[in-house]
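Shown here: the complex without one of its protein chains, the others still in place.
Letters A, B and C mark the chains in the order given here, with residues in each chain numbered from 1 onward.
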Amino acid sequence: MIAITDQPISVADVIQAVQSDRAGAVDVFIGTVRNNSLQKNVVRLEYEAYDKMAVKKMEEIALEVKAKWPVQKIAMVHRKGVLGIGEIAVVVAVSTPHRKEAFEACQYTIDTLKQVVPIWKKEFYDNGETWVANHA
Amino acid sequence: MIAITDQPISVADVIQAVQSDRAGAVDVFIGTVRNNSLQKNVVRLEYEAYDKMAVKKMEEIALEVKAKWPVQKIAMVHRKGVLGIGEIAVVVAVSTPHRKEAFEACQYTIDTLKQVVPIWKKEFYDNGETWVANHA
Amino acid sequence: MEVKIDLFGVTKDIIGQSEIRYSLASPAKVHHLLEKLKAEFPRLQALSSLAVAVNSDYADHDQELQENDEIALIPPVSGG
Partner (left out) sequence: MEVKIDLFGVTKDIIGQSEIRYSLASPAKVHHLLEKLKAEFPRLQALSSLAVAVNSDYADHDQELQENDEIALIPPVSGG
């Protein structure tokens, strides 16, 4: 399961997508909208995605992760559109035979996703808005 | 939410327990029953817990993790009783402002849980059974 | 030749549209496009990075553009 969606993400569905009888470990990362960023009061945010390229890059990350770790299954779903505080922006799930690789593969996936997948976040504050840049 | 339960674990409930508007990252570890262990074919397994001490040790781990990382909330639930292949044995969830600490705190929690919490796993194979010992 | 360029995030704000059509002398490379755009929209020069995607892949600066390529400007990403 690799997708960009404008609908709320079901964490349960993403976890279900990596279920495997051969996996003993699943690590799930959930990125949510915080109510503050660099001391500013965030009231909502908006994600824009270059959908076609974003999905292609996520598929490339999945292939890379499967080559590096004994991953049974991997799933990643990113939300786009307007999100309120506490809403889920991204979910990554990875299943592996043992837990160490699950953590490593999941962290690598979200780290890489944040660096290369063409998605842009605009934060709205009490008194302004700005496009955010992730640190490389 | 810190518990030993003889009922199926709801991952959604554990994740809900760590929800926080100040957290931007949630890492969730799910340990499931694999269909093989050391080349043997596992058909089911049984967890036994010293409930009272197990909960106390899990609470101590939670305090330690909150002291080491900027954890908003932490939850851990371990199943006991008979489990079939694919069933969830343990869920750990940690929410933090940023993702790096979520991964670190979650991994530390499950690693420590496996070392100190008095829970015992018996694996049942096609032709036998054995109590398992975790590596320290 | 004429190319269509999709714009996202802050580049959409700077240029004021979600896509533009652009005439380039053939053969045109990625860096020609970037130079032209940065000259016309100087605020693009202030971005910490500005990549060009061609057919959903990040393109090198000396990659040659073809008329039917799907081209997009990629300002600093911020997914996750």
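We adopt the following convention: a contact is a pair of C-beta atoms (placed from the backbone, for glycine too) under 8 Å apart; a residue touches a chain by one contact, two chains touch by 3 or more.
Remember, it's a predicted structure, so these values are computed and weren't measured experimentally.
Visitor: Sort by label and list the shown chains the missing chain touches.
Guide: B
Visitor: Of B:V11, B:C106 or B:I119, which residue touches the hidden chain?
Guide: Result: among the candidates, B:I119 touches the missing chain.
Visitor: Among B:V11, B:V28, B:V42 or B:A89, which one is in touch with the chain left out?
Guide: B:A89
Visitor: If you put the missing chain back, which residues of chain B would it touch?
Guide: Interface residues of chain B facing the absent chain: 31, 47-50, 52-54, 56-57, 78, 89-90, 110, 113-122, 131-134.
Throughout what follows, only the chains that are shown with their structure count from here on.
Visitor: Nearest whole angstrom, what separates the Cα centre of chain A from the Cα centre of chain C?
Guide: Chain centroid spacing, chain A to chain C, equals 26 Å.
Visitor: Would you mind listing the residues of chain A that make contact with two or more other chains?
Guide: 31, 110
Visitor: For chain C, write out the residues touching at least two other chains, lowest number first.
Guide: Residues 80.
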